[in-house]
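Complex shown without one protein chain; remaining protein chains in place.
Right, chain A next:
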Amino acid sequence: MNNETKPAVVARQVHKAFGDLHVLKGIDMTVMPGTVTVILGPSGSGKSTFLRLINQLETLTGGEIDVDGERIGVREVEKNGKKYLQTLNDKEIAAQRSQLGMVFQKFNLFPHMTAIENVMEAPVHVKKMDKKEARELAEQELKRVGLGERMDYYPSQLSGGQQQRVAIARALAMKPEIMLFDEPTSALDPELVGEVLAVMRELADEGMTMIVVTHEIGFAREVADQIVFMDGGVVVEQGGPEIIDHPTEPRFKDFLQHVL
């Protein structure tokens, strides 16, 4: 990685509070394009919240996140010599979101639409793509996740692993530059985890920038370029995949002992 490459995501001293609950207490993180960052941590450590902040499903309480060099959520305005921050409007937020694809723990497929309709929905209604073109694109994306045979099935007719793969195809159809995965395999039966991880591994091999919150230590060790261990709202340890086998911080050691 050369030093001139612009980072895909930069977080600077990110804070998030829900009422009195201080969930994130100053997170710093840099994600380079084409790399896979895996965020590990116990439940309640704030890792999902951090992911939701990047996608503006929650708003920042403090600090700054830049996606592709642009600050998200707010902009600096100067009026009468005074500088202040102003929130972006819905259209601008939608534009920033369009660079990001998100995959949820509970899939969140639209149950009243078939697999292919799920994938076509955003290209047709957000990008205003022609229906025929969108259908071709959706077929392509569903074949890519190995679901070419299940395109006209409703989510309720698919297994959990298949549903999650449709959800990945749905996000990919918007051609995002960065994919966010929020515990994508945590709601799956054990025998279905592998098929979803395989699709994610393939995406990583194709050079997709990915931020993955997961408990899959095996996946992290094999695929990640960067491991971030969070606990209690702060980054405790951070480094290459080798830190999984050689953790230095006692809290990280303790966590790994519990999940292994």
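Here is the rule we use: contacts are C-beta pairs under 8 Å (C-beta built on N, C-alpha and C of every residue); 3 or more make two chains touch, one makes a residue touch a chain; residues count from 1.
Rule of thumb we're sticking to: contacts and distances are computed from a predicted model.
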| item | value |
| --- | --- |
| Hidden subunit of the complex - UniProt protein name among "Succinate dehydrogenase, cytochrome b556 subunit", "Spore germination protein", "Response regulator receiver protein" or "Amino acid ABC transporter permease" | "Amino acid ABC transporter permease" |
| Hidden-chain contact residue, picked from the options A:116, A:193 or A:211 | A:193 |
| Contacting the left-out chain in the complete assembly, out of A:67, A:102, A:138 or A:243 | A:102 |
| Selected residue (touches chain absent from view) among A:37, A:114, A:209 or A:226 | A:114 |
| Residue of A:44, A:218 or A:240 touching the missing chain in the full complex | A:218 |
| Of A:73, A:155, A:233 or A:247, the one touching the omitted chain in the full complex | A:155 |
| Hidden partner interface residues of chain A, rising order | 55, 57, 90, 94-95, 97-98, 100-102, 104, 106-114, 121-122, 125-126, 154-160, 163, 167, 170-171, 174, 185-191, 193-194, 197, 214-219, 259-260 |
